[in-house]
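Every protein chain of the complex appears in place save one, which is left out.
By written order: A and B. Residues from 1 in each chain.
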Amino acid sequence: MADTETSPPTNVLIVGVGGQGVIMVSKVLAALCQLHGLQVKQSEVHGMAKRGGSVFSHVRFGAQVWSPIIPHGETDILVALEWSEGLRWLDAMRRDSGTFIADTQQIVPPIAFRDRRPGARSGYAPQSPAAVLEMVGTGFALDATRVAAGLGNTRIANTVLLGALSTALPFPVEGWISVLRDFVPPHTVAVNLKAFQAGRDWVESGSRPAEEAARPAGARVAVAARGHRLEITEAWCKGCDICVKMCPERCLRLDERGLAELANPAACTGCRVCEWLCPDFAVRVLDGLGQPVA
Amino acid sequence: MDTLSLDTFDIRAYLREDLLPHFMCPGCGHGIALRALLWAVHERGIPKDRLAVVCGIGCSGRVGAYIDANTYHTTHGRPLAFATGLALARPDLEVVVITGDGDCLAIGGNHLIHACRRNLNMTCLMLNNEIYGMTGGQVSPTTGGGRLTSTTPYGNAEPTFDACALAIAAGAGFVGRGMTLQLPALKTLIGEGLAHPGFSFIEAISDCTEIFGRKNDLGSAPEIILRQKSGMRPDTYGNIVDRPFQAKAMRIGVLGRNDRPEYGAAYRAAVAARIAP
Partner (left out) sequence: MHMSTRQNLQGNHACALAAIAAGCRFYGGYPITPSSEIAERMSLELPRVGGVFIQMEDEIASMGAVIGASMGGVKAMTATSGPGFSLKQENLGYAAMTEIPCVIVNVMRGGPSTGLPTRPAQGDIMQTRWGTHGDHPIIVLTPSSVREIYAQTIRAFNLSEVLRTPVILLYDETIGHLVETVDLPDPATIERADRKWATGPREGFRPYADPGDGIPAMARPGDGYRSHTTGLTHAEHGFPTQNPADVDRVMHRLLGKFDQHRDLIDSFEALHTDDAEVLVVAIGIAARAAGRAVRQARAAGMRAGLFRPVTLWPFPEDSFREHAARASTVLVVEMNAGQLSLEIERLCAQPGKVARLTRFTGEPIGPAEILATIQERARHGHA
């Protein structure tokens, strides 16, 4: 029996919000540890399969692991798929030696974490990535969601972070790739491998200043040819692509951040199909004075 | 159906804007159905103070919290029961129930059939996304045959409920089905339901892109929403003229009207007839 006092387990805490793939990252890591003959324990809180619900997964591995829960302040590596969730768990890290890997993408949390008093400021964490990285031993803050969007699919941001995580652990890269292949749907293997590599490259290309978080702006207003305005509230847009594909004039598109924008104002007729079918109320057609169209 | 006429409806006047963005997944049709409801409320001129929205549990149950009205998030399957008490106690309120396919047809099925039978004045909007989304994608009473869900890994072998047929058979005053893709038509349908003095049941065909769509490889949100149309047959088109080979397609539009006495009025009348003034 290994002595956990002399050879303590490695503690990896993976956090994010519902739907981001926290569990997938922890499962890949756990499977990899198992492949290397290590004992591994994984414990998680999830179950509200919605955007915004706080999700976290403890992965502990080593020669012998007893407790499934990482003791407070003993997290070796904190992987945050969402910025504020990363900040929420900073305290869980080893103060000096911990490694912090986070996506700077912000998903504004749901009503559960908002102050509803009128005029209250958004409760979203104001800390800049640079300020946060100064608080941790080793830190990587990358806009993984933008990297994933560049590969054509924002859903694989978790794989980008998995790639970054792989550089912080002593397992050979071939093992990661082989496990990853097994875990993703067959038709997404190629893009996931690209995302994984992009995450590795980001870390290995050397230290660089923390990327500024891609904070969605309030509203972006574009003036269309016929005098009306198309207002897109970026903080509410989730990039579902409905407005883009349903626009009869095909004048919208998703920008490099995966958010809707009016690409061809001249073609916009103000028909409001985009407004009607936006499930997130992010699109409004306003008249020339900025009022809702009458 | 409405033409694409413009009006002064701005949904933000009916939302708790400080709670947005809402927490539905990208591409979830529930937000579109909510727009249809609030647009209909706007057109009917219902003041927000007089609007009472009663929801159950599940993704549909969380929709109500975004409405700037008197909103109640009750227990799983029971919003119709809560709403029955509320509507009887406060006939001055406009009572709207928002429920889902699991909430309304499975755990709450008994309440639905008796709400239809009783015909108390309220409007029930059932958001049908064919799945239990909140709990991670389990099979529901409306999940299509052969569909993959977390609890039908070999494909769904259970037949589906036709919620509107059920509501009509149980005697609902007004029954209709619409889809989020055709927002103005859905809005008009809900408006008729609000106007009907009795129990109105409206099924909105919504979608679950992130869970149901992914599990069944249905593609992106716009693809899923566009596909809604192929399974639907506008009732006004008649039975076989439009799609002779799609006898099983679901009918949309106003599917049932039954001008029976509204229960609250009937109760008061029965009492008045027996109690001397």
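Throughout what follows, contacts are C-beta pairs under 8 Å (C-beta built on N, C-alpha and C of every residue); 3 or more make two chains touch, one makes a residue touch a chain.
Being a predicted model, the structure only gives us computed values, none of them experimental.
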| item | value |
| --- | --- |
| Touching the absent chain when the full complex is considered, from B:Leu37, B:Val54 or B:Ile224 | B:Val54 |
| Candidate in contact with the missing chain, chosen from B:Leu93, B:Leu186, B:Ile202 or B:Ile225 | B:Leu93 |
| Residue among A:Ser54, A:Gln105, A:Thr145 or A:Thr233 touching the omitted chain | A:Ser54 |
| Candidate in contact with the missing chain, chosen from B:Ala65, B:Ala169, B:Leu226 or B:Ala265 | B:Ala65 |
| Chain B residues touching the omitted chain (full complex) | 19, 48-50, 52, 54, 64-65, 68-75, 78, 80-90, 92-93, 110-111, 113-114, 267, 271, 275 |
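The definition used in the following text is that only the chains that are shown with their structure count from here on.
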| item | value |
| --- | --- |
| Computed distance of Cα centres, chain B from chain A, in Å | 33 |
| Residue numbers on chain A that touch chain B, as the complex places them | 19, 47-53, 108, 110-111, 114, 116, 118, 120, 235-236, 238-242, 244-246, 270-273, 276-282, 284, 292-294 |
| In the complex with chain A, residue positions of chain B that touch it | 4, 6-12, 15-16, 18-32, 35, 59, 62, 65, 133-137, 180-181, 183-184, 209-211, 220-223, 225-226 |
